[in-house]
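Take a look at subunit A:
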Amino acid sequence: MKIEGKRSIWKEYQKEIADDRYFYVRSCVRQNFFPGSEKTFLRIMKDVLHKDVFENASHTTCSGIGYHSDVVPFETAMTMVARQFAIMTEAGYENFTTSCITSFGLYSEILETWHHFPEVEERVRQHLINATGRTFNKPANLAHASDVIFKFRKEIAAGGMYRLINKHTGKPLQVVEHIGCHYSKMFPAKGVGGAEYPYVLAGMIEDWGGDVIDYPERRHCCGFGFRQYLIQANRGYSLACSKKKFDSMAPYKPDFILTNCPGCPMFLDRWQYALSEMEGITYGENGLGIPVLTYEELAGMILGYDPWDLGLQVHQVPVEPLLDKIGIPYDSKRKFLTMDGKMMGQPKAPSHLKFYQHE
Partner candidate 1 sequence: MINFNLFVLPFFLGLIYLVAKIGKTWYRWIKALPAIDKVKFIAGIRHPQLFLSALKEVFLEALIHRRMWKRNPLLGYMHMSFALGWFLLIVCGNIESRFYSGTHLNAPYYPIFLKFFIHDKLVLFFEVFSVPGFFRFLMDFLLLFVLSGLVLALIKRQKSKWFGLKRTTEFQLTDSISLACLWLIFPMRLLAESYTAGYYGSGGGFMTQPLGNLLVAITPFRSDYAAYSMWWGYSLSLGIFFITLPYSRYMHIPTEVLLIFFRHLEIQPKKWYSSFSDVEVQACSRCGVCIDVCQLNDAGINDSQAVYFIRGVRDKYVPEEISRKCLLCGRCQEVCPVGISTDSLRLIKRRELVSGQASDFSYLTTQRTGAPCQGEVVYFAGCMSHLTPAIIRAMKGIMEQAGISYVHLDENGSVCCGRPLMIAGKDRQAQGLIDFNKRLIGLTHAKLLVTSCPICYRVFREEYNLPIRIQHHSQFILELVKTGKIPLQGHFKNVAYHDPCDLGRGSGVYTAPRELLSKIADLVPVPQDANNALCCGGSLGIFEASQQQHNAMTAVTLDMLMKNQPEILATACPLCKKTLEKQSPVAVKDIAELVYESLPKPVYFAASGQSHPAKSYANELI
Partner candidate 2 sequence: MVKNFGYKILSDASIDFDRNDKRIADYLKAHEPSMNLCIGCGSCTATCSAGHFVDFNIRRIHTFIRRGETNQVKRDILKCMFCGKCQLVCPRGVNLRNVILTINRAIEQTG
């Protein structure tokens, strides 16, 4: 592996990311899957980076999940996206930032479509007027929230309490970065670093002290694939995709997996459980799994936020071994307490995948 080769490619995919004044739209599913992530993003933007991030409760799904599941037509999706833009315009913002990769992909796809087919844009504007009476400006800048964290990764590193160093060995942690398919596979120029060797997460890992693992199935989908998971009969395919990735990365002994998509961490995390139950296989050391983090969670960890405030307790694969490696303190007793201090209940231990026992 020649890192200078990668750097020269990364240079070619420099993406413009707005500096401030973001209109932020949330993901449909992330607040369930990884409830601390979006909250942490807002917290970092406000407390650490002191940026203006605007949120409006009336924004809806972009309908990407329906679009990619073949239940929402493109025309409908475009009109819904047009409405989001209208809300942004009405709020006086022009930098559109999404929490979700599929949304990001859909916005990119729609803007690209409108660019090549202005008549379609006109038609959609008309649909929106007909339906809501709203008009809109297209965003001046479209970024995924991970682009924004990437942009300020050095600031986060500077203000951080921890680095991705194994405190026992002093060596950098080995990190698998997994990019959501819809981030740059459709439009390589829209992603930091392009589609082949995306830099958006790799840049964070580098600057926060870790080493990126380049493993053969790096490009492969996590297995979500919408139809593959949403229809139960197809789930074996979804699972096979994840397994292919785990089999491929396991020889590199990754300390954790970093992701930037709603679906990927969900499946890379939960399927480790399913695989262990179905086949008895685990991919981490000593029967443990490989922890899977969102980039917001990781940024929060670097900044020294309490792991349980980041929502790490809802992960299937326990993150405590990773916290121990980095040296982040945590209170095991508080793991399953709600925000107001009540016991939220504790999951049953899986048959194979080890629960972390803190000594």
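The definition used in the following text is that contacts are C-beta pairs under 8 Å (C-beta built on N, C-alpha and C of every residue); 3 or more make two chains touch, one makes a residue touch a chain; residues count from 1.
Regarding selection, all candidates are chains of the complex that A comes from, given by their letters.
Since we're looking at a predicted model, the values are computed, not measured.
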Of 1 or 2, the one touching subunit A somewhere in this complex: 2
Contact footprint of candidate 2 on subunit A as seen in their complex: 232-237, 239-240, 243-244, 274-275, 277-280, 351
